[in-house]
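Step one of this worksheet: look at the structure below.
Showing subunit A:
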Amino acid sequence: MLHVGLTHFLVISIALFSLGLYAVVTRKNAVMVLMGIELILNSANINFIAFSKFGNFGLQGQLIALFVIVLAAAEAAVALAIVLNIYKTLANINVDEIDSLRD
Partner candidate 1 sequence: MNIEQLISDLFYIKPEIAVAVTLVVIVVVDLIMGKNKKALPFISLVGLLIAGILVVQQFGTAKFVFKTSINSSLMAIDNFGSYFKIIVVVSSIFIVFFSLSSAEIKSTYARHGEYYSLIFGMILGMFFMVSAADLILIYLSMELLSLSSYVLAGFVKNSIRNSEASLKYVIYGGVSSGIMLFGISIIFGLTGSTNLYEINSLIQAQSFPSITLLLAGLFIIVGFGFKISAAPFHFWTPDVYEGAPIPITAFLSVASKAAGFAVLIRFIKVVFVDSVDVNGFWHLINVIDWKSIIILLSILTMTLGNFAALWQDNLKRMLAYSSIAHAGYMLLGVAVLSNEGIIAIMIYFIVYLFMNLGAFFVVMLVANEIGSEEIDDYKGLGRSIPLLGVALAIFLISLVGLPPTAGFIAKVALFIALIDANMIVVLVITILNTVVSVYYYIRILRNLYLVKVDEERPMLRINFLNKVFVLFLAVPLIVFGIYFTPIIDFAKYSLNILGL
Partner candidate 2 sequence: MHSVPYLSLITFLPILGMIIVLALPKTQGRAIKSLTLLITGIQVIIAIILLINYDYSLGGIFEQSSFQFVEKWRWIDIDGFSWLGKIKVDYFLGIDGISTPLLLLTAIVTFIATLSSWNINKSIKGYFALFLLLDTGMMGVFVALDFFLFYIFWELMLLPMYFLIGVWGGPRREYAAIKFFLYTLLGSVFILIVMIGLYFSTQETLADGTRVFTFNILAMMDTNNFTPNGILSPLNPNNLRFIAYIALFAGFAIKIPMFPFHTWLPDAHVEAPTPISVILAGVLLKMGTYGILRISYPVFPEITKQLIWYIALFGMINIIYGALCAMAQRDFKKMIAYSSVSHMGYVLLGMASMNTLGISGAVLQMFNHGTITAMLFLIVGVLYDRTHTRDMDAFGGIAVQMPVYTGVVTVAFFAAIGLPSLSGFISEAFVFLGAFAVDLIRVLTVISISGILLGAAYMLWALQRVYLGKLNEKWASLKDLTFREYAMFIPLALIIIFLGVYPSPMLDLMNSSVNSMVKFMADAQVIYSSFGGF
């Protein structure tokens, strides 16, 4: 029987974090990029909860995760609205093609 310890959680969270970053920098579709950001936030959430559980820090970590989830939702809402707006004006949400502001 495998004992699930802190390390496993951390590995998962690091993996999520990395995948999130990977998605952010490679996906062309803006929605995919936003999902990458969600991954990053959730990896942090896993950290908080895992630390809280294995570190005997009370319920603080879980509480923080709740805040973050709410915020992530708000951020997603705002971001999706902006993407929508972009789609309306440009009919295109490919992040790497939106580069008219540059040096």
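Criterion applied: all candidates are chains of the complex that A comes from, given by their letters.
Just so it is clear, a residue touches a chain if its C-beta (ideal position, glycine included) is under 8 Å from a C-beta of that chain, and two chains touch if they have at least 3 such contacts; residues count from 1.
None of the values given here were measured: they were computed from a predicted structure.
Colleague: For subunit A in this complex, identify the touching candidate from 1 or 2.
Modeller: Looking at which candidate touches subunit A, I get 1.
Colleague: If you look only at subunit A, which of its residues touch candidate 1 in the complex?
Modeller: 13, 17, 20-21, 24, 30, 33-34, 36-37, 40-41, 43-45, 47-48, 50-51, 55-57, 60-61, 64, 67-68, 71, 74-75, 78-79, 81-83, 85-86, 88-90, 95, 98, 100-103
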